[in-house]
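These notes are about the structure you will find just below.
Of the protein chains in this complex, all but one are displayed in their positions.
Per-chain residue numbering starts at 1, and chain names A, B, C, D and E are given in the order in which the chains are listed.
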Amino acid sequence: MKFGILVTEGPYQHQASDSALQFCRAALEKGHEVMRVFFYNDGVNNSTRYTTPPQDDRNIVNSWSELAEKHGIDLVVCVAAAQRRGIVDEGEAQRNGKDGNNIAEGFRISGLGQLVEAGIQCDRIVTFGD
Amino acid sequence: MKFGILVTEGPYQHQASDSALQFCRAALEKGHEVMRVFFYNDGVNNSTRYTTPPQDDRNIVNSWSELAEKHGIDLVVCVAAAQRRGIVDEGEAQRNGKDGNNIAEGFRISGLGQLVEAGIQCDRIVTFGD
Amino acid sequence: MTMLHTVNKSPFERNALDSCMSMANKGSKILLIEDAVVGAVDKNTHAEKIKGAMSDYTFYVLGPDLQARGIDEGNVIDGVNVVDYAGYVDLVAETDNVQSWL
Amino acid sequence: MTMLHTVNKSPFERNALDSCMSMANKGSKILLIEDAVVGAVDKNTHAEKIKGAMSDYTFYVLGPDLQARGIDEGNVIDGVNVVDYAGYVDLVAETDNVQSWL
Amino acid sequence: MAEPWEEDEGPVKKFMFVNRKAPYGTIYALESLEVVLISAAFDQDVSLVFVDDGVYQLKKGQTTDGIGMKNFSPTYRALEGYDIEKLYVSKESLEERGLSEDDLLVDVQVMSKSEIADLMDDQDVVLSF
Partner (left out) sequence: MAEPWEEDEGPVKKFMFVNRKAPYGTIYALESLEVVLISAAFDQDVSLVFVDDGVYQLKKGQTTDGIGMKNFSPTYRALEGYDIEKLYVSKESLEERGLSEDDLLVDVQVMSKSEIADLMDDQDVVLSF
């Protein structure tokens, strides 16, 4: 079965990202496909490579990057939500006059259409939030 | 009277930052002092200069920077919370091997002791959060 | 000592107002801000809770937050005082301490 | 069609479970995850709500979230099914749609 | 000929947006609306449900100057222009808040939660903000 995942909260503050990661891992283990994880609202904060969690804690951003690479998952960060929260890639930095970017490996910034498209193409959309 | 302010949520997702800003402005207008605003939990996300809100919307990060400059308010971002969420200044970037930093004008990263110190030195601590 | 308690969550959504009222001493001031202002409307199913507690507490509600949610001051429970941000600051200054029920 | 409804908030703190149960059709499955698992404990003051709705819904609770909060499976309401993340995936796959009550 | 949304298969799916939060206290109402507008561009069969404090999103007379935020409520009036006309509001949620249909800034269908439940069961995608 083809899953789409929607994450609407940032890492650490709420369990949403952790639950979403565990759900994805379990789905993949069962042979399902995770087509796309869409990061919306504060969920866009899952995609910054500037995080440095304590050494004895999980690294949520890296977990997403690794999962995506291993299983070919499309990690999409909503551009409008990202602009409000300060998540930028190279192109966004250039367009908005920022002197750097902070997006992590495996994430891409795109429009809300990618969420609707996931809704159309996937068998299920599962939301994790506050 | 000397106020200390604690903000525990990021900008935009919750009204906390907006309420805190309005409260600070009203307090300053009445002749009170705002000694320090301490950003904790997701509140640290108030301090990234990478945000680009829509042109017809308020710019919360800039509002903090301007208020701080005008009234000499100490804007302190908790280092441990910032590390979890990807807020870095030059020093933090160097220490944690990041290739850039995203902290906005007028904010500084420091320890939780700054919150306790504000509690000791201020007449009131007012918290804004979720 | 007199305390100011602020509540920022709708009583329809969360237990913050209930929790506040179960731990605020008589004579305390309770200010409703942000989404909590919907609790200050008369004729809603939570209004009795506030009306019944008016002998114990003085209630305030933040006007700008009422207006944002399209709530007319005329629909606020009688005896609940509407204040602006300046009034909010005064409440913090004139009480001895403030607790935010988040 | 059979729906899966997930609730992730404690019934002591928020109205999410109430709201879910007021809009979930009979025959729906309801899965408690994250902080909502505290609602699955027998002997708590919200337990009757779930017990009374067992003829309408099948209830599930996420084991890893119970364990994290130190809740022994033996204290879960009789008839509420404990599942792991794999079971969560199965519930999503075997129902026709899923709604998260956030 | 069947309307697209009456087909079992095909590119048109039934999307329902469930709005349960008051506006301004959190951004969910605004960012939910942004998804709704995009979904219209995809010609999907879109429904909006307003329950619990979500009914305040449609309240007339929102004035946000005092909180320094943008009043986005006029956008609900623009939905019709995007062919989004299925707006459902919970009767119980209105009543609990002392509100009636006259308090709302757009035309909606007021229905009971059990009617909303039937609609929800009939969707392909339910998104809740």
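Note that in this section a contact is a pair of C-beta atoms (placed from the backbone, for glycine too) under 8 Å apart; a residue touches a chain by one contact, two chains touch by 3 or more.
Small disclaimer: the values here were computed from a predicted structure and weren't measured.
For the chain excluded from display, the touched partners among the shown chains of the whole complex are A, B, C, D. Of A:His14, A:Arg36 or A:Lys98, it is A:His14 that touches the chain left out of the display.
Note that of D:Asn25, D:Asn44 or D:Asn81, the residue touching the chain absent from this view is D:Asn44. Taking the whole complex into account, chain B touches the unshown chain at residues 6, 8, 40-41, 80-81, 111-113, 115-117, 119-120, 125, 127, 129.
Residues of chain C in contact with the chain left out of this view: 1, 3, 15, 19, 22-25, 97-102. Residues of chain A in touch with the missing chain: 12-15, 18-19, 21-22, 56-58.
What we mean here is this: only the chains that are shown with their structure count from here on.
If you take chain C and chain D together, the chains in touch with both are E. Looking at chain B and chain C, the chains that touch each of them are E.
Touch-path distance (fewest steps) from chain D to chain E is 1. The chain with its Cα centre farthest from the Cα centre of chain D is B. Placing every chain at the mean of its C-alpha atoms, the farthest one from chain A is found to be C.
Between chain C and chain E, the centres computed from C-alpha atoms are 29 Å apart.
Among all residues of chain C, those that touch two or more other chains are 8, 12-13, 34-35, 64, 84. For chain B, residues touching at least two other chains, in rising order: 12-13, 15, 19, 22, 57, 130.
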